[in-house]
Structures are given as C-alpha cells and as structure tokens.
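One structure coming up, written as structure tokens, with questions to follow.
Note that one protein chain of the assembly has been removed; the remaining protein chains are unaltered in position.
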Amino acid sequence: MSDAFPSSAGTVIIGAGIVGNSLAYHLAEQGREDILLLDKGPLPDPGGSTGHASNFLMPVEHSKEMTHLTRRSIEQYEDMDTFTNSGGIEVARTEERMEELRRRVQSAKAWGEPGRMLSVEEVEEMVPYVNTDLIRGGFYSPGAGTCDPLRAGEVMRARADEYTDGGLTVSPNTTVLDLHLEDGAISAVETDRGTVEADEVAIACGLWSPKIAAMAGVEIPLTPAVHQMVSVGPISFFEDYEGEISFPVVRDMDTQMYERQHGNDLEVGSYQHRPILWDVEEIPSIDEAPLSPTQPPLTDDAFEQSMHDALEMVPDLLDDPEAGVRHEIDGLLSVTPDGAPLLGPLQDVEGLWSCAAVWIKEAPAVGEAVAQWMTRGWSDIDLHGSNVNRFYEYGTSRQFVKNRADEGFQKIYGIVHPHEQWQSSRPLRTSPFYDRQDDLDARFFEAAGWERPQWYESNEDLLERYDEDLEGLRRPNEWDSRWWSPIILAEHLHMRDNVAMVGDMGFGIFDFVGADAREFLEGMAVGRIDVDVGKTVYTPILAENGGFVSDLTIARLGPDHFRLITGGAAAGSDRAWFGSHVPEDADVTMIDNSESLCTLGVWGPNAREVLESVAEEDVSHEAFPPYTARELTVGEVDAWAMRLSYVGERGWELYAPMGQGRRLWEVIEDAGADHDIRPVGMGVYGTTGRMEKGYRLHGHELELEYDPSEAGLSFHGVKDADFVGKEAYEEALETEDTATLCTLSVSDHAPEGGEPRFMLGGEPVLDDDGEVIVDEEGRESSVTSAGTGPTIGKHLLMAYLPPEYAEEGRELAVEYMGQRYPVEVEVAGSEPLFDPENDRIRS
Amino acid sequence: MRVLACLKRVPNTGARIVLTEDEQRIDASGLGFTMSPHEECAIEEAVAQVETHGGSAHLLTLGPSEADEQLRTGLAMQADEATLLETDGEEWSPRATADALADGIDRLADDEGFDLLLFGNESADAANYQVGVRVASELGYPCVTGIKDLEIEDGTAIARREVPGGEEVYELDLPAVVTVKEGLNEPRYASMRAKMQARQQDTESMEPRAETRAGGLEKVRLEAPETDDSPAEILGEGPEAVPEIVETLAEEEVV
C-alpha cells in the first residue's frame, strides 16, 4: 500500500468510510489495479456517518433489493470476522403493527431470509428486560446482528492492496477541491495534496456527496438528516455477559426506536423525532467539530418523547441507579427523496459514479455490486431501485430533496403501504391534461414526478353499471383497498366494452437521430431494429449477463431517426444506459422529448370510430395496421400515433406537443361523447389491463436476475446482429429454463372464512409443504405483480416458478399477512388470459 | 442547606475554532453548546452536598434564553431549581456579570439566603478568573478560589487547593463563595429519567440588573491564532525505534 500522493490513478474513490473501502476492495477484486482511495478525514474514522452508526443489521425488509444487499453484506462482515450474530426482534405495541410484522414474515420468506413471529412470552425469554406489558408480540430475525465497520474498512483496504498487488494508494486527510472534466468526461481530481488524473471517479462520501458532485456540475439528491442516539451505562445487568452483544437488538417499531446492548451500555436510537435536516454547508469540518462532523449535539427537546418511550419499554435497564447517559448525539446520515441509496453512473459526466446514501447494513454488498457495475456493466444484485438516475431532471432540487426527506423520515420505521403515495412537492410534473383530469376528480398517483390519474372519482357511476361483474372482486379489507378503488375495475370493464382514454403516462421519450442511429440501437436491443420506416418494435434491453436492463418500444420514424419510448420510472436510468453506450465517434444524437411530448391512449372496441371522426388521415385497419406508427392530424392537433396497446385493446397512443395536448384531450373527449368515452386511470393501464394480457413490467417481472427466456419474451429469436447480452441470451434460449414466469389466480380469498383478502404483490409462493419455492439457481418464487382481472373475473398474480410447478392447473399457495391462500397456475408463459389471439389488437 | 451553583453557556468547540466574520464571537453554527467542566463539577458538588446535608441545589446563569439548555443539563444532574438572568446574547464584562449575578442571588435568596455559592474557577470562554470573587465581595461573603476538594462540616467549609507538593487547606464559615476546578469530583452522567424530568421542569427567567461603572475591560475583537499542523516525526518502526524514543523522552525531560 502506497501513501505517496500519485499524479494519476485508474480509479479515484472519494470517501473512505465503509462504502469507499468496500468499493476499493471489490474494484480490486474485479481487476482494477490502480486505485486511489482518499478522504478529507483521518483513518480509520474519517468523521462521516460510518463512525457513529449503531452498527446493527436487520436483514428483512419489504424491498427484495435491500434485503438481498443486507444479507450479502452480513456474509461479507462475517467473512472479515467483523460480525456478531445477535438476532433481532421487532416488537409490536398495536394490532396494526402485528399485521405489519406478519407482512415482515411474508417478506422474509419471499426473499429467502429466516424470520418468524414471536409470542409475548418468547420475546420475554429472549430479551428479559423488555416491558412485555406493552407489547402484543414480535418478529424475530435470527440472521440479524452487529458489525464493526471501522475494522471492516481496515480489512477491506488490506484486501484491496493484496488484490492490486500494492496498487492501492490510501490518502487520508486529503481534501477534494475540484473535479476536472474534459469533453464531458471526468479527467482529474484536484486536492490539497495535488491533482490526480483519473479514468474514473466514484463519489462515496456520504452526506458530502452532493457537494463533490456539484464540482462536476451534476447532482446527487440527498440531504443530511439527524438520527438521534444516546448511550446509557454502565448497566449492571450486562456485566454478567461478555462481549459486545449477548441479546437480540430490539426495535420498538411503533415508537420508531431501537434499544441494543453495546458492552455494558444500552444504545437507544430514535427515528420518531421531528425531521431535523441539515444543509451540508453547515456541517463543521473535522477540526471544528467537538466530537465529529456528523455527531452534532443532541437536540434535547426533540428527544423528549423518545426518552419517555424508551423508559417505558426497558425501564429495568435505564433506571439502573449506576447508569447515566454517557453519550448523546444527533447522528447525521444521508436521506434521499425515497429512502433508497443513490448508485450508478452520473450520466452527464462520463466516468463519474455515485455510491452515496448507503447505510452500514448494506454497504459491503453495495460496494461489491457497484464495483461489478463499473467493471462489467451489471451487478449480481439488481440495483434498479437504487439507481441514482431515477431522479434525473426532476427530483434533484434542494427543495424537493428536503420536502421528501422531511416526509419520508417517519417512514423509516413506519408502516408503509406498498402503494403509498408521497404528498410533498406535488404536483411537480404535469401534462397538459392535468387541469381537466383534476376537474374530473382524478386520484393522482405520482411516477418519476409525473402526476398520473390512478382512477377518476367521476367514473363512480360505472360501479352501478358493472355491479354484478364486480361481485367477489371488491376488497372489504382496509389494507387491501388502501390506495385503490373498485372504480378501477369498472373503468376497465367500460374500456373493454366501449372506449377509454388514458394519459399521460409520463413516458421517457428519446429520439435517436444520425447516420449511426440504426446500428447503435441494433447493438442495444434484442429485437431487430432495422425494420421499415413506420414500424414499431417492442424489445427487451439486456445487460451482458442476459438479464433485463429494461423493456421498451422503439419506433422507426425515418431511415436515420428512431424514437424510443420507455416507462417513466425507468426513464432516467434508461437514458443513462443508452447514453453511456453511444460509441465515441458515432453519428448518433439523443434528443430527450419526455418533457416535449404528451401521450394520450385511445383504446377499446370503439376506439377507431372515435379517432376516425377527428383524424385527417385514414385510420382503418388496412391503412394503419397494428404495430405501426405515423403522423396523424387529430382535429387541429399535429400528432404522431402508434397503433399498439398495453391493455390489449384496439387503439392508438397519440403523441402531441405539450402545447397542443389540452386541445388533443378536448378533441378526443368531444369525439367520444357519443360512445360515452371515459378517461380511465393508470390502475387500468398499469395493472388490470396489463395483468389480463400477461404483459411484463420492468422492476417487477423484469430484472437482471431473469432472462428473456424465463420471462417468456424470447419471441424475437436470435437476430444476426450483435447486441449487448447476445451471448448470454443465446445461451438462455438453448438451455432449459430454471424458472418460467407464470400468471396465477387466487382460488379462494377466504379459505378459513372471514374477510376475503387480496394480495398486493411481494408474497412468497409456497409448495405443498408450505415452504417457499426455490428454483435451482436459488431464486425464491414470489409474486412479482398482483392485480385483479375484472374481465377474467379473478385476482391475478405473476410469479416465476421452477419447471415442476410451472404447469397450467397446478395448485399452489401464497402467504399473505400470515395466512395461506390457494392459488392456481393459469398460464405458464406469456400467453394472455384475455384475448389470447390478440384479436382486439389485430382488428 | 441551600447551595447555589453558577454556570455559563459556551460553544462546544473542536480542535479548530472558527470566528464569525466580524470577529466578535465563535461561529457556533453546527457546533452546539456546553459549559465549562469546572462548572459541571460545581453543579455536581452542589447536588452532592445537598444529598449529604439536605436542603436544595439551585442553578443560576446569565445568558441568552438558549442557556435554558445548560440549566436543564444541571437539573438533570438532580439540581432542584434553575434561574436564568436573560440577556440578548451580547457578552457582558466580568464586572457587569458579577453585578447581575450578585443582584440575582439577592433576589433568589428569599429569607434564607444561600449557605454555599459555587462557581467555576474561570469560564471556558472568556476565562476572566474574577466573577466569583467579585460576587463574593458584593455579597460580603468570604471566598476561596481554585478549589479541588470540599467538605462541609457544621457550618464550616473545609476547602483544599492544590499547590506544588501538597494542598492548602482553608476553613471558612458559611455562607461562603467557593470557585472550583475540574477534579473536585466526578460529575455524574444524568440518568435518562432525570433528563426527561428535567425537560418538564420549570425554569425561572429574570431580568438582569447591573450598575453602570466607569472604565472597564472591553472586548475589541477575537483572533484565532495559527495552529501547527505539521505531521508527526516518525521515530522509527517497531522495537528498533526504542533508542529514539528514549532519546526523545530524555529531551522532553520525562526521563
């Protein structure tokens, strides 16, 4: 290991907390040989969040991505001999929380992590100092434990040095002054110890990351926020126990607190206090801070209720006459607009990476995954939920970050419904349809900042009309029906019977123009891109491992002009993916039209009648065949239309300049009046219509872990041209699938009587013994999407199943809120349940 | 016995102190506030003496409304009552401070007065070494300074001050003013329950009063001196460095 400051390095990692150390270790493991790891603070504790974390790891979360990252991190801490397996208990004070803990068990099973419910007596046995009068039970995570991230950092640096054969330079006490760019790429890092040229730079400096990113003119949207923590001791009860921790970590979920043994002390941490957000500029330097930059003094008044609650939960320990509060801090950590990390390439500067807002519990695995991403383009654990580009161009402002961090703070230990909507900084992105939709009492959900109606209260009258069809599909349970309305089902039926308008979907719309555009896109997509002008291609986009990066539609507008349309949530990361793959000298220009064009879908048996009454051009089946696109003048509006449907209906997606969008809405609404055209929400577009058609959704069914063959998206075959992931894709087609994406239906919503329940997604799929099904590659079967199919008359689920289960008619079960429900495989593969021949689309 | 301990809210500084642009005060944004360790010992002593002899422990400070935070720190250490002489946050000269405290003590004395008044030997920030002495003079009480050991027996304070080779022992009749140094005792860590109760306790706020006096000590500005950030001299690696260590220790006159 060298300590002389170099003039150049292959990779510069800024930040030597647990994240930077992990990144250095894994980049070295992946073959990077020339790494500079620097930090403005000293080692081993440079003064960031790593130095004051409570250091416990509770692996079970409702996010598969985060659970897998934590589980992998525990393996790494164990491997470095820096993990103590204490187990962890989440206790419930309320019945609502007991339900939530049952959902924890469900998530544990789904993601392959042990976990079970505990009775009050069992909690008492494991943690005798907990006041069990307060609780109704608990959730036990036997895999949980504590780690020593500072020691782990030392081990990681040593390993990085070994892998690089001395190619690691560690430079603490080094302040970054500027980032230098050349032709849009990172070229050097300027520090107070000199300037180092670099091929790639990773920003891994926690809550200081936005400040460093700004030096390159890019944004990492996070804010420092306070997590209050105190340490109370010496506690005589712990004196009989050796070592750091002999009892499970206790999370008192309802008060958003934790209590954990640390030697003879009890650490009491809280997330219940009011959000206390800091401006990064206000954080003192390591020299100025009395304790550490990220350990400002406890804000006493904010901690008052927490003290009350802790004293109530563990009075025997905290009232130990010898014990006092020996240490108390407002620990600063990074909070992002949605709580997830910020990982991946910062797309406006080539070679600049973000590895920020990472907690101790996931840091080793995040370092590994980002190192894989940097060196080979994909990671073993899919990081789509953490992709830094998900906030690109809408969610990076300081105000937005503050508002969301403020709102999200109490969700850290809160009970968060899977469809829960953010309330702050809204509306942010609106289409020209917004005011009209608002008049119609639309219930807006947000996606990538876009306001999208989920359903319209103005369609309530349809409930009456479809009353009989909805029999058995209404959701009596409050949790199941939260953020949901039966109006969605009625809207769906109306569309199937008649005609509906859907929009705007908040798509990412990218035009690729230039002599090399075709060749470039050909090299990116599974589907053949060299189609006739006016054709559209729906295609998977793969990583080199054959797993899904995205799925999207590409339309050819001209010989050298293509339009790529992708889901709003994936727009930022897809943009980064395509942008980063454009060869240096290629004649390809990417034009982002996402904020320029609005989209209005017109679908249903009567869609053609509506459209032909206002379109200047011929929209007959022959003149405007399915899966084609063309310019279309609709009323006064110069639009562009694609004939396709994500809901399985006859119809078009109309694209118009935002400025003419309102007129487009009015023209279609007026033209459809005779057919009782209804605006319907994304509930139909994204769930009910899609599920009946078996359409896959990125981030749910489509992930890096699964390939097109398993997902039933191999209809393109193998084209001649090379494309990213081709080799793995070919292999996937040749080998037998270890899992097949299936559509299942719920056979009985109340097998034990009582209230019928409706799954929402994320549930484990169980075999006949009640065990979660695991395929040969170790992947658990879980519900990737759940939604009611009103036309089919069933509640539908999608799940990957191993071949022995992927048979139509096979009966299985899913676990939901502690209860097993019988389900049946309806379709193995991608054949739609509704209109399997696609007659509606093709007529 | 009624015991009073005085304290002063000061910024909690690190290794490097940054001043505000006008050089009038420490830029405390992001730092937080505390009190001198001497004053923590004064509070501990007040509480401990009351625990031994009965009575009540009172806290008094002159400072901005935020100094309530330091009073509550003292209340959490089991002091009984706390009073703030509330200022607008501007620094008061040592004489004005002593005036205000003496006046405040008079007003708090009720009929009983205080038996023992404890001060830190000097404040953490201004370190003028005189407020306790001046308050004693104004109240007409005897005063000893720099005390690191204190016993109260039958109305007499037996106070010890460290001097080279031993201790000077003073015996004073109460009421008396004693200014103390860290090491007097080991201030307790407040229990969580006491901290919580201290948050709910009432503190009293009073208008400070001070005489106008001719002349005085007036701060013009502050200056942060340059610090030496030179890296360590590496004496060597492993046991081979021992001769260099011994030499260095000899140079430093440790051996």
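Observations on the structure shown:
Order as written gives the chain letters A and B; numbering starts at 1 within each chain.
Just so we're on the same page, a contact is a pair of C-beta atoms (placed from the backbone, for glycine too) under 8 Å apart; a residue touches a chain by one contact, two chains touch by 3 or more.
Keep in mind that, in the parts below, contacts and distances are computed from a predicted model.
Its record in UniProt calls the unshown chain "Electron transfer flavor protein alpha subunit-like protein", which is the match among "Energy-coupling factor transporter transmembrane protein EcfT", "Cox-type terminal oxidase subunit II", "Electron transfer flavor protein alpha subunit-like protein" or "Bifunctional protein GlmU". Shown chains touched by the undisplayed chain in the intact complex: A, B. Screening A:69, A:152 or A:289 for touch with the missing chain picks out A:289. Touch with the chain omitted from the figure is made, among B:151, B:167 or B:207, by B:167. The set of chain A residues touching the chain not shown comprises 3, 41-45, 47, 51, 150, 154, 170, 172-173, 234, 242, 244, 262-265, 286, 289-292, 326-327. In the full complex, the hidden chain is touched by chain B at residues 13-15, 17, 19, 26, 37, 93-95, 122, 124-130, 133-134, 137-138, 142-146, 160-163, 165-173, 182-183, 186, 189, 213-225, 231-239, 241-246, 248-249, 252-255.
What we mean here is this: only the chains that are shown with their structure count from here on.
Centre-to-centre spacing of chain A and chain B amounts to 53 Å, using the average Cα coordinate of each chain.
Note for the complex: chain B touches chain A at residues 12-18, 29-34, 69, 72, 188-193, 195-196, 199-200.
Chain A contributes residues 230, 232, 268, 278, 282-291, 296-297, 300-301, 304, 307-308, 310-311, 318-319, 321, 323-326 to its touches with chain B in the complex.
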